[in-house]
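Notes for the one structure printed next.
Rather than the whole complex, this shows some of its chains in their spots.
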Amino acid sequence: MDIYEKLKEMGLTLPGRPAKGGIYQPVVQAGNLLYVSGQGATRDGAAVVTGYVGGDVTVEEGREAARLCTLNALSCLEAYTGDLRRVRRLIKTLGFVQSAPGFHGQPGVIDAASELLCQLFGEERGVGARSAVSCNELPGSTSVEIEFIFELEA
Amino acid sequence: MDIYEKLKEMGLTLPGRPAKGGIYQPVVQAGNLLYVSGQGATRDGAAVVTGYVGGDVTVEEGREAARLCTLNALSCLEAYTGDLRRVRRLIKTLGFVQSAPGFHGQPGVIDAASELLCQLFGEERGVGARSAVSCNELPGSTSVEIEFIFELEA
């Protein structure tokens, strides 16, 4: 099954390419690495999950935010590559969780992004290096922001 | 117009190479990528913009901080390459804004760095991937810290 079949099987559709919040490119290629700009928990340009995980936002809501960031990244990658099947594997994830005081469960939140990529790309290609950290505040109060590095087919 | 002519036209001069705050190199090359260490809002070694954006520091002051970080990065790149015209393009920006509680405008602050690089390198080469996030505290209370990846000419 390719990634489009997997998305369909999981009942997921890619969101529209996320609105840009400034002067940057959604994806930049260097060699065969694809740097994906930080993605927030939006859908078709509208904020979906905002607030502080561990405070007014539950861990499960934070995990949904992480999934939205990931789908936005895939939407950007599709726009850049023309075909997600050209994306060979995940290299690295850097996830920022907008965290309420005393919340220390960032890895469990970012894991929802990692789990989704593992399901879509498979264990061989969908599991990368990762850091899961916090921010006290994030743009538009998105609960999660994630940037990725992927590898394009050779 | 090359980057030196652009700097002159914009009335900008590169600051002296920023003082190092520890055991690291300002620029490290891997392949043709140039990793630039996190730069703060200093000029010739002295802190210029300190404090919390959205609190005691306005967004416009934060934007000036972002420009200073960028000029410091260019100063480091010039010292490394000997000639900024050898820097081919921007790959990626990771910007940290020291943010007061409830401030969610990080992209607008980091955009001042992105705008400057776009003006200096042009739209084709000066717009990279980007993440704009926050920190609760930054070194020396600099209002902004930014790290960059650039590409050296082949």
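By written order: A and B. Residues from 1 in each chain.
Here is the rule we go by: a contact is a pair of C-beta atoms (placed from the backbone, for glycine too) under 8 Å apart; a residue touches a chain by one contact, two chains touch by 3 or more.
Small disclaimer: the values here were computed from a predicted structure and weren't measured.
Enquirer: Total subunits of the complete complex, with 2 given?
Expert: 3
As a working rule, only the chains that are shown with their structure count from here on.
Enquirer: Between subunit A and subunit B, what distance separates the C-alpha centroids? Give it in angstrom.
Expert: 25
Enquirer: Can you check the complex and tell me which residues of subunit A touch subunit B?
Expert: So the residues of subunit A in touch with subunit B come to 21-28, 30-31, 35-38, 94, 96, 135-141, 145, 147.
Enquirer: Which subunit B residues qualify as touching subunit A in the complex?
Expert: Answer in residue numbers: 31, 33, 54, 91-94, 99-108, 110-111, 114-115, 118, 127-136, 149, 151.
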